[in-house]
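As you look at this complex, bear in mind that one protein chain is not there, while each of the others sits in place.
In this document, chain identifiers A, B, C, D and E correspond to the written order of the chains, with residue numbering beginning at 1 in each.
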Amino acid sequence: MAEVVRNIERADKGVIEKLGAAGVATVHEAQGRTGLMSSRMRPIQMDKGIAGSAVTISAPPGDNWMIHVAIEQLQEGDIMVLAPTAPCDMGYFGDLLATSAMARGCRALVIDAGVRDTRDLRAMGFLVWSTAVSAQGTVKETPGSVNVPVVCAGAAVNPGDVIVADDDGVCVVPRESAETALAGAEKRLVAEEEKRRRLAAGELGLDIYSMRGKLEAKGLRYS
Amino acid sequence: MAEVVRNIERADKGVIEKLGAAGVATVHEAQGRTGLMSSRMRPIQMDKGIAGSAVTISAPPGDNWMIHVAIEQLQEGDIMVLAPTAPCDMGYFGDLLATSAMARGCRALVIDAGVRDTRDLRAMGFLVWSTAVSAQGTVKETPGSVNVPVVCAGAAVNPGDVIVADDDGVCVVPRESAETALAGAEKRLVAEEEKRRRLAAGELGLDIYSMRGKLEAKGLRYS
Amino acid sequence: MAEVVRNIERADKGVIEKLGAAGVATVHEAQGRTGLMSSRMRPIQMDKGIAGSAVTISAPPGDNWMIHVAIEQLQEGDIMVLAPTAPCDMGYFGDLLATSAMARGCRALVIDAGVRDTRDLRAMGFLVWSTAVSAQGTVKETPGSVNVPVVCAGAAVNPGDVIVADDDGVCVVPRESAETALAGAEKRLVAEEEKRRRLAAGELGLDIYSMRGKLEAKGLRYS
Amino acid sequence: MAEVVRNIERADKGVIEKLGAAGVATVHEAQGRTGLMSSRMRPIQMDKGIAGSAVTISAPPGDNWMIHVAIEQLQEGDIMVLAPTAPCDMGYFGDLLATSAMARGCRALVIDAGVRDTRDLRAMGFLVWSTAVSAQGTVKETPGSVNVPVVCAGAAVNPGDVIVADDDGVCVVPRESAETALAGAEKRLVAEEEKRRRLAAGELGLDIYSMRGKLEAKGLRYS
Amino acid sequence: MAEVVRNIERADKGVIEKLGAAGVATVHEAQGRTGLMSSRMRPIQMDKGIAGSAVTISAPPGDNWMIHVAIEQLQEGDIMVLAPTAPCDMGYFGDLLATSAMARGCRALVIDAGVRDTRDLRAMGFLVWSTAVSAQGTVKETPGSVNVPVVCAGAAVNPGDVIVADDDGVCVVPRESAETALAGAEKRLVAEEEKRRRLAAGELGLDIYSMRGKLEAKGLRYS
Partner (left out) sequence: MAEVVRNIERADKGVIEKLGAAGVATVHEAQGRTGLMSSRMRPIQMDKGIAGSAVTISAPPGDNWMIHVAIEQLQEGDIMVLAPTAPCDMGYFGDLLATSAMARGCRALVIDAGVRDTRDLRAMGFLVWSTAVSAQGTVKETPGSVNVPVVCAGAAVNPGDVIVADDDGVCVVPRESAETALAGAEKRLVAEEEKRRRLAAGELGLDIYSMRGKLEAKGLRYS
């Protein structure tokens, strides 16, 4: 039950980067409103976004041993995704582990639990999305797994999936559909640009999207 | 049941502006500690305050259609107040809707639900108080109402009421008592100035407010 | 039951200052992972830390009278620690009380309840850790106690204990073990410096801490 | 600001009784899915339902003085509805107050706060819907109001409105629309009876409601 | 994206029945402490347990249309498992849908959302585990999917997996490992019987499990 999968496939770097630029809300829409983690998952920094390949960690509650194991599996551009096997708000991760992860090219963590040394992490430029901030220390007693499927903050994540994270939360893009999601996201961004221009000029969504008739048909009345 | 009220009364612009300058804590006190929304209602930006006239939106859970309808009713200085008809943390509002609202002179949203594109909203200077941040998209299937009485985050809001919002939360001032509330707030601000000066100089509240006798009478003992 | 203890012992100023510099996560570890308050306790400001001597306040829910009483007991470097006798998210504390506390050399508040005037408090440089932000006003009807033992956000606090607070939360160091805790913290900081250097250079925790054998013995398998 | 309204109108007793028999889910539907309190509002007993006229209480947090005042205003068949002016889980109500209320013909309480003596209340047959159970005592220091409009657990309640409560929660029926709501509820109950019979016989909702075409048109595919 | 998978494999009926008899805690242990849903998932009835094959439902928030679709796919002994695509506490399910499901041999629902008509459901003997009770009605506007993989209350569920549910919560057993899980559970039940006998006779776990030496080695001291 405790295993480390060493060879995982990752999506194309260029695709990942562009998904990150598109951002969580757009990517989430582009893939049919799937893959979003719970709104309990919040960033510890403001106005930053990123995308990367998921190295997943299934860890016992209050036990961060597997983060050390996971770090050896990291490649440039990876994002660690940690899901505890039972709810836990303890501080699994701090500046030393971030130093080690950054030395291997990883720049972000997504964790359905707590982190600590948050001021240091911000100063280092290591990005974190977590469901708690807590100094509470963890133990190193029980192995878990690395690069197995996990459920993190309500979303299923497979190793190698693309993680997109920004101020709006975290969205998971299945590796095999990353290009499709990107195509959808880019189409959406283009369409939004035109809409933004028209809305900024004072046109109403009611008119741009021809909503008046539908609203009336569904019974909306003005007084 | 789905209706839009087009003509609502608003409070005097000068009164609204001064209520905003007084801030939530002072206004809440000035009107007898009423009208405050739940502390679940939090700003997505820091160190900003505003006041405006409420354009209210009653919307089904997960359905943001009525925001388009509400935008047509907005006037310079209005604040949209959205209350879903069942609890919901989905992202009803993002940068496109903010662009449209700003084109009509609206600069803030108060919503007992989620918003998205929060980094963009901050960059645009559009202010938001919400009970969640979430990229989760909504549908446009069921009409709700605009400018009807709503309950938002525990506070009753009528269309045209004055909304005062800052880092401390959101307070609702009934339109018809806006001037009275302002008078009370200004009186309070003057009184606080004098107290602040005395407290800063080292005088104790115990002495300024003559509390020692009352405390002793109620049984307080020193050891 | 309502009493004020005037003479409390405090830890050495130099020790307190160094505990503050070590920070919450390190101090919490150094004293055997004890004394941490709940992760519900959050700062209203970012990237600030402090340490000081606890002046404790046991107050009825929604009644802030005892803060005035406590302020008279404050000395340079003290931190007020307020625990309501029943759960409460009302705004016990604002800029006037902060002005008074600062006039006596107090620069921080830790409160298992709400605060208000948060923008002003940040501007004044008065630090706050609270479990809520709320403008809701409190009354002055029922005395409580000052400088008695309290339980605040799940941690026991005795008057004169050292409070260490930063972005990771709040940790309580019993006054009598402050020097021991500091010794442990400093030892830990030195050890971490060496580890940080090695991890930054690309060495793995798996090797530095000789974990591979233990993990294999506990059944970890690689595939 | 502290007032008691003595004369309030109530709905027809026969109408109230029938609304209670229809139950919360049916009545909530019959009035267009409005008036439902938050799902935080839970019964302390199982498998009991009731309806009655609201005698509303606006009370300060942690202060139950106004319940004594409200009891004098109770008539046979009334239900007390208490909304604190700030969130509070303290135990406002216990067996002595229930004894007094029952002596005046009141048999239920709806409260957005805590109650105590819950075992006794069940034994007495006094029904309670609350958002907490807590032995925490309250004070009698600050007057509130009786029979003014309140917001209770997210729902607006006016004095004399019909309260319908059962295991599914609490629903508020505005007094002036009680008959309309009842007519809708009864129509609904009749229609449900026929549907229940057909569904129990094995017919599918897909066929009874002719859903197959609509689902296909909206893109549902079978594999 | 909206699809119904008609043919799913199910585990052996005898195996399912025995897993139900073993109960949640034992089965969860027997499969390596995996598959447990969040402790937010609670029964609406007391002292009842069941096991069955999962017919999964992925539904939009506040939209119960797919339950009608799912009912057509039900076979004797199935359990419906509904996961909304965004957090939602609305009442998706009541006595009419239960009548229809029971007509097809389904006797339980597991839902990460709300249910209503709970008193009727208990009277009918239809079992429910939910994360809320709410009368709030839902719409029928947007298709979802039936018998696709879902994440429900933090646990991944595939169609045909065995659902074991009792007062302790809900556990998911992957269909393909049902027999292995049962073997483990039965072995565990036998071992527990012997332990229960010895513990009841007054022997201590410290002795039965030979813990004294290990505790001493890890530093436990008696005073």
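Assume a residue touches a chain if its C-beta (ideal position, glycine included) is under 8 Å from a C-beta of that chain, and two chains touch if they have at least 3 such contacts.
Please read all numbers here as calculations on a predicted model, not as lab measurements.
Trainee: As a test of the contact rule: which chains in view would the missing one touch?
Mentor: Per the touch rule above, the missing chain touches A, C, D, E.
Trainee: Quick one: which of A:Q45, A:T142 or A:T180 touches the chain that's been left out?
Mentor: For the chain that is not drawn, the touching residue is A:T142.
Trainee: For the chain left off this view, which of D:R107, D:R122 or D:R198 is in contact with it?
Mentor: D:R122
Trainee: Touch as defined at the start, partner being the missing chain; which of C:T85, C:S100 or C:T118 qualifies?
Mentor: C:T85
Trainee: For the chain not shown, which residue from D:V24, D:I50, D:A132 or D:A178 touches it across the whole complex?
Mentor: From the options D:V24, D:I50, D:A132 or D:A178, the contact with the absent chain belongs to D:A132.
Trainee: Going by the touch rule given at the top, which residues of chain E touch the chain that is not shown?
Mentor: So the residues of chain E touching the unseen chain are 23-25, 28-29, 33, 36, 39, 42, 46-47, 49, 166-169, 171, 192, 195-196, 199-202, 204-206, 209, 211, 215, 218-223.
Trainee: For the chain that got dropped from the picture, name the residues of chain D it touches.
Mentor: 1-6, 65, 68-69, 71-72, 89, 91, 94-97, 99-100, 102-104, 114, 116-119, 122, 132-137, 140, 142-143
Trainee: Tell me which stretches of chain C touch the chain missing from the display.
Mentor: These residues of chain C touch the chain that is not shown: 1, 32-34, 36, 38-39, 85-87, 149, 151, 154-156.
In this section, only the chains that are shown with their structure count from here on.
Trainee: On the document's contact criterion, could you list the chains that touch chain A and likewise touch chain C?
Mentor: Joint contacts, listed by label: B.
Trainee: With residue numbers as the basis of comparison, which of the pairs C-D, A-C or B-D duplicates the interface of B-E in over half of its contact pairs?
Mentor: C-D
Trainee: List, in ascending order, every residue of chain E touching at least 2 other chains.
Mentor: Residues 1, 86-87, 89, 134, 136, 142 of chain E touch two or more partner chains.
Trainee: Going by the touch rule set out above, what shape does the chain contact graph take here: line, ring, star, complete or other?
Mentor: Here the contact pattern is something else, fitting no line, ring, star or complete shape.
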